[in-house]
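Every protein chain but one is kept in place in this view of the complex.
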Amino acid sequence: MGPLFKQQPKVTAPLRSVQRLSTKKKQDYFWAYLFIFPTLLGTVLFNLGPVLYTVYLSFTEWGAFGNSTWGGLVNYKKILNDPVFVSSLKNTLIFTVLSVPLSIALSTVVAQLLNQQIRGVSVYRTLFFLPVVTMPAAIGIVWRWLYNADFGIINYLLNLFHIKPVGWLIDGNIALYSIIVVAIWGAIGYNMVIILAGLQNISPQFYEAASIDGAGMFTKFFQITVPLLTPTLFFVTIISMINALQTFELIFMMIGPDSLVIRDTQTLVFMFYKEAFINNDKGYGSAISLVLFLMILILTIIQFKWQKKWVHYS
Amino acid sequence: MTAKSGKKSPAHYKTVIHLLLIIGSLFMVGPFIWMVLTAFKSLGESTQMPPVIFPARLRWENFTNLFDSLPFLTFYWNTFFMATGRTLGALVFCSMAAYAFARIEFPGKNVLFLLILSVLMIPSQSYVIPQYLIMVEFGWTNSLKALIIPALTSAFGTFLLRQFFLSMPRELDEAATIDGCNHLQIFVRILLPLAKPGLIALAIFQLLWSWNDLLWPLIVNNSPSKMPLAVGLASLQGQYGTNYPLLMAGSLLATLPMLILFIFLQRYFVQGIALSGTKG
Partner (left out) sequence: MKKLALFLMIFALVFVTACSSGGGTESGSNSGGGQESGANAGGTNTGGTDNSNEAKGAGNQPYPVTDKEVTLSYQFWDVNQQPAMQKIVDEFNKIYPNIKIQLEVIPWDQYWVNLEAAATGGTLPDIFWINATNFRLYALNNQLLPLKERIEKENYSTANFPEPLLDLYTIDGEQYGFPKDVDTIGLWYNKELFDQAGLEYPNENWTWDDLIENAKALTNPEKKVWGFAAHISQQTNWYNTVYQAGGYVLNEDRTKAGHADPKSIEGLKLFTDMIHVHKASPTIGQMTDTEPRVMFESGNVAMIFDGSWNQIRFRDNEYTADRVDVTYLPQGPAGRATIVHGLANVIAKNTKHPNEAWAFLKFLGSERAAEIQGETGTVLPSYDSAMELWVKSNPKFNLQIFVDSLEWGVGYPTTVQGRKAQQIETDIFTKAWAGEISIEEAAQQVAEGVQAILDEDNAKYK
């Protein structure tokens, strides 16, 4: 080491600053790993372990109660040839593409309205929050009644205008869209809470400055609110997308495995449920959830790369 | 100048907002109102099609019957414990991790974040049985530990708070560093207080999910003394049909605390405007 050092005397000054950086970096790393340690440990222990087991299962032909035999790619080959997989995938994508943007847009408008200094705003907020605390069974019953072809309110109203009754939940062409409406309806309460929280972070000074410049309501919304809200909106977008691609409860509640339109509304997770718990083929079910996982992962990564284009962080 | 900039004067503008909100609220409250009304109906009234909207009389006995058939107080207590434990844990651990991901550069950061996030991308039912096996392995079945500890680490919470931290101005961090603060101090004294709205939002959701968590408690616990509210309600849904009045009554009782909490937490959403904002 000696001769090398002597040959490059100019290295001494930068070397000292590298050392200083290194201490700070060491500190950084220490705090960073310490802070993420509990979450990481929990994730690895309670989530990743089981998930890896699921990966393993996807390569097996499942027997009962944990007995499985290695099957290689048999489940994945089955997926490629399964028309139900294709239709489930299609339904899932339609559902996501329609429900996510619409629900985010609506929720943002609603959150903005609920962020105004008007009388009774906390009453309104509570009312909009009610769907979030309403029991899913109750939500299912009410919506199913609304949509009921013979006795439902919607068709009753249509009848007043001499429009023929529509089979909202029993017509294969319409059922999926009927459900999307319910999904959007239900998402508003959730998203509103998050977006409201995000709105609090926007300093009123920005609005004041804009008002002085003569900006109107819409200008303020699109030039100030939305850009500063983008970190929150990014979160809502990702989470909504991840949830939408995994829709199951809604389908189960509003349609159910025995309905005649299940083939038109079945989502990928529903298909997983059917294979894993009704057909008791956990191997195949695991393969399906893994394919879905990869899809979601790729879409999420794409979204993360894209965020540079539209998300403004401080 | 400001009065002329918009076509509507402030009074009209507020009226429009009220109108929109009223119409919107009506859409939102339907199922909840139905839930309340049905809680007072008789069995017959609740199953009619087309539905009977108003009960002939208010059957308060639905509520008392509920306490007779199920140990509701035990359920409340268990749920309270479980929800509080999970929420506190989530608030602490998620905010810590979120801070690290938002404010510190370290090797493997993006990969680890994606790793944590990826848990959200797999339907939980697909690995619930292996999770149970781990509980068996640890000997945690039929315990409060099993209800709380696995849920302490929320990818949702970590992601949410990360976004909040990312939107805070770096000047705050830099000022504090110059003053000689380390990460812990920056985190606890400066950024965390500013993240109150986000923390509250997270608390609301975490409480909600713990409150409604059904499948996990039923897989990991068998003894009635450990069951939470959601299980109690689920037992009212029978194999061949459900006693809807009882179920809705129970659901109301279960929901009330959450609702009260939400109303109470409202103020922090308004106060947030005063708390946040750069100082100087």
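Details
Going by the order they are written in, the chains are A and B; count residues from 1 in each one.
Rule of thumb we're sticking to: a residue touches a chain if its C-beta (ideal position, glycine included) is under 8 Å from a C-beta of that chain, and two chains touch if they have at least 3 such contacts.
Model, not experiment: these values are computed from the prediction.
Among B:17, B:88, B:114 or B:129, only B:129 touches the chain that is left out of the view. Checked against the hidden chain, the listed residues A:202, A:261 or A:311 yield one contact partner: A:261. Although one chain is not drawn, the whole complex shows that of A:114, A:169, A:187 or A:271 it is A:169 that touches it. Among A:45, A:74 or A:181, the one in contact with the hidden chain is A:45. In the full complex, chain A touches the hidden chain at residues 33, 40-41, 44-45, 48-50, 52-53, 56, 64-67, 144, 147-151, 167, 169-171, 257-261, 263, 274, 277-280. Residues of chain B that touch the chain left out of view are 42-44, 47-50, 69-70, 107-108, 111-112, 128-130, 132-134, 136-137, 141, 214-215, 218-219, 222-224, 231, 234-241.
Assume only the chains that are shown with their structure count from here on.
Note: centroid distance chain A to chain B, computed from Cα atoms, is 16 Å. Within the complex, the chain A residues that touch chain B are 27-29, 31-33, 35-36, 38-43, 45-51, 53-54, 110, 113-114, 116, 118, 121-122, 124-135, 137-139, 141-143, 145, 148, 151, 185, 188-190, 193-194, 196-198, 200-205, 211, 214-217, 228, 231-232, 234-235, 238-239, 242, 246, 248, 269, 272-273, 276-277, 285-286, 289-290, 292-293, 296-297, 300-301, 313-314. Contacts from chain B toward chain A in the complex involve residues 1-2, 5-6, 13-14, 17-18, 20-21, 24-25, 27-32, 34-35, 38, 49-51, 93-94, 96-97, 99-101, 104-107, 109, 112, 114-123, 125-128, 130-131, 133-134, 149-150, 152-153, 155-156, 158-160, 163-164, 166-170, 182-184, 187, 194, 197-198, 200-201, 204-205, 208, 233, 237, 242, 244, 247-248, 251, 254-255, 258-259, 262-263, 266, 269-270, 272-273, 275-278.
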